[in-house]
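For this view, one protein chain was removed and the others were kept in their places.
Per-chain numbering from 1; labels A and B assigned in written order.
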Amino acid sequence: MLKNKSLISVSDLDKGDIEDIFEKADYMYQNMNNMRQNEPMKLKILSTLFYEPSTRTRLSFESAMERLGGSVISMADSKTSSFSKGETLADTIRIVESYSDIIVIRHPLEGAALLASRFSSKPVINAGDGSGEHPTQTLVDLYTIKKELGDIENKEITIIGDLKYGRTVHSLLLALTRYHVKINLVSPANLKLPDYVYKEIKNKLDVNIIDDIEQSIKQSDVLYITRIQKERFTDKNEYYKLIGSYKITKKEVEKMKENSIIMHPLPRIDEIDVEVDFMKKAKYFKQASYGIPIRMALISMIAGD
Amino acid sequence: MLKNKSLISVSDLDKGDIEDIFEKADYMYQNMNNMRQNEPMKLKILSTLFYEPSTRTRLSFESAMERLGGSVISMADSKTSSFSKGETLADTIRIVESYSDIIVIRHPLEGAALLASRFSSKPVINAGDGSGEHPTQTLVDLYTIKKELGDIENKEITIIGDLKYGRTVHSLLLALTRYHVKINLVSPANLKLPDYVYKEIKNKLDVNIIDDIEQSIKQSDVLYITRIQKERFTDKNEYYKLIGSYKITKKEVEKMKENSIIMHPLPRIDEIDVEVDFMKKAKYFKQASYGIPIRMALISMIAGD
Partner (left out) sequence: MLKNKSLISVSDLDKGDIEDIFEKADYMYQNMNNMRQNEPMKLKILSTLFYEPSTRTRLSFESAMERLGGSVISMADSKTSSFSKGETLADTIRIVESYSDIIVIRHPLEGAALLASRFSSKPVINAGDGSGEHPTQTLVDLYTIKKELGDIENKEITIIGDLKYGRTVHSLLLALTRYHVKINLVSPANLKLPDYVYKEIKNKLDVNIIDDIEQSIKQSDVLYITRIQKERFTDKNEYYKLIGSYKITKKEVEKMKENSIIMHPLPRIDEIDVEVDFMKKAKYFKQASYGIPIRMALISMIAGD
């Protein structure tokens, strides 16, 4: 049960929890536009504390809370905040916890959300802590696969891009260890999956580190593309060469098997050609939209009566 | 009918549309403080996406939506936003459209609101796109004339100030072509109305480009003053000289005919002396306040059931 519990990491959730969340999210999905009629969260206040800007994530949580009839108070950016006056995060949290019933925190430092949850008597949801976790994004990813393919089990999932720094990818892989799936990993040499993640998953998943992107594209159920950040390359020419060879265009999509899908945690820069957006397999905007029912489900399970 | 339609330009509206909006605005004006009792927008979420700051416009839309019992999610400034990470506006809109039922956008680039509306399945309201349009401001201007003078038809309107860069003035002039009005234009030589606007209106309106501000002041029903921005002048002395000769003071107002009014889209810097504020003809703060019923009307006509 999630009631009154903080959500800091996907490892806080077992398979049963995830299934409960998805069941609740299905209900929210059906009633997304009329839940506010009965205002199940009418008496609750959610605060968003964003120590680094992430408009997408913040608006998604706020939309979810509003749809449940709850209230939102919001710090959109710590730079416009007195919280930068040298106050510790622990102190800030002990103050803000008296203002709201549930706290959503985004912070540039790994471990910040966990620390916040230790000092708060109110539940805390981690909305991204640096290179750490972003558990609600992972739930959205899993939910997208389930909704679009009917099931997560026995799927073949190819993950392409920056596997080294991509917090999203690490959390997703760890979460997928709860299922029987085949994983193909494709990345440039300097952006390979870190050893500590690989060790965690290699015995639990059928993991294949591959070069043959062509073959993976043909046989996968899910192509999960991630952003490759230009900043990771000292030689910018290398970046442009790479982006060229990894870019998904109409040509690649046409090789994909029936009922397969393309996902991306967004923002997308050059990794997917815009002409792909209009193809049936492109599900990355749909994926973003599943953020609403997932977050509605989480908020109501955590802060609900 | 405006239902589910985007509002990008005043040219989207014919005279009948404008009359419908004003009728609805009259109703909102009467019930401004108790519409929230029945919460007609209870199930709706409005998002404000401001890619440049405009607190006045943003708060005006948010106040209007709250008065209708709806919810608001807000990006007050893109600088504190992940939307600056290189994501295209098209992508951002396709994400945010799943978070809300109606999108209000402000953007520094002309055409941005139109582009947003093309990629959004939800209606978009243009709250200013660079040197482009700001249709809700124009509706507020027209509505002010109607409310304060009883009618727009057959009025004499003198527009004074920066006619070159003033987006507000261009939209207002285009909208006024739907009425029989006499227009007097007064501006410094370097801030004349652009040819492309003049050509658009010259056959539809009785337009007079004049120097004799004295005479215009005496016979006009409306003095519409606009801000002259110091940045437009390389020689600052010229600016100060000019401001001196264009400034409206008590002396000028006393020459105005009975039942005439002074308008200004605000913010006002030096163009109107503060002693004028307390005179009966000064309607620029009243004008700002009409932003609420006009925006309430628009939101409910566009997003209502």
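Here, a contact is a pair of C-beta atoms (placed from the backbone, for glycine too) under 8 Å apart; a residue touches a chain by one contact, two chains touch by 3 or more.
What you are looking at is a predicted structure, and each value in this text was computed from that prediction instead of being measured.
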Option from B:I45, B:L89, B:L193 or B:I292 whose C-beta touches the chain left out:
B:I292
Looking at A:T57, A:S100 or A:S289, which residue reaches the missing chain?
A:S100
Pick out which of B:M28, B:L43 or B:A76 touches the chain that's been left out of the picture.
B:A76
Chain A positions in touch with the non-displayed chain are 42-43, 45, 47, 71, 73, 75-76, 80-83, 85-87, 90-91, 94-96, 98-101
Please identify, in ascending order, the residues of chain B that touch the omitted chain?
33-34, 36-37, 53-57, 59-60, 62-63, 66-67, 72, 76-77, 79-80, 266-269, 274, 277, 285, 288-289, 291-292
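By definition in this document, only the chains that are shown with their structure count from here on.
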Rounded Å distance between chain A and chain B, as computed from the means of their C-alpha atoms
40
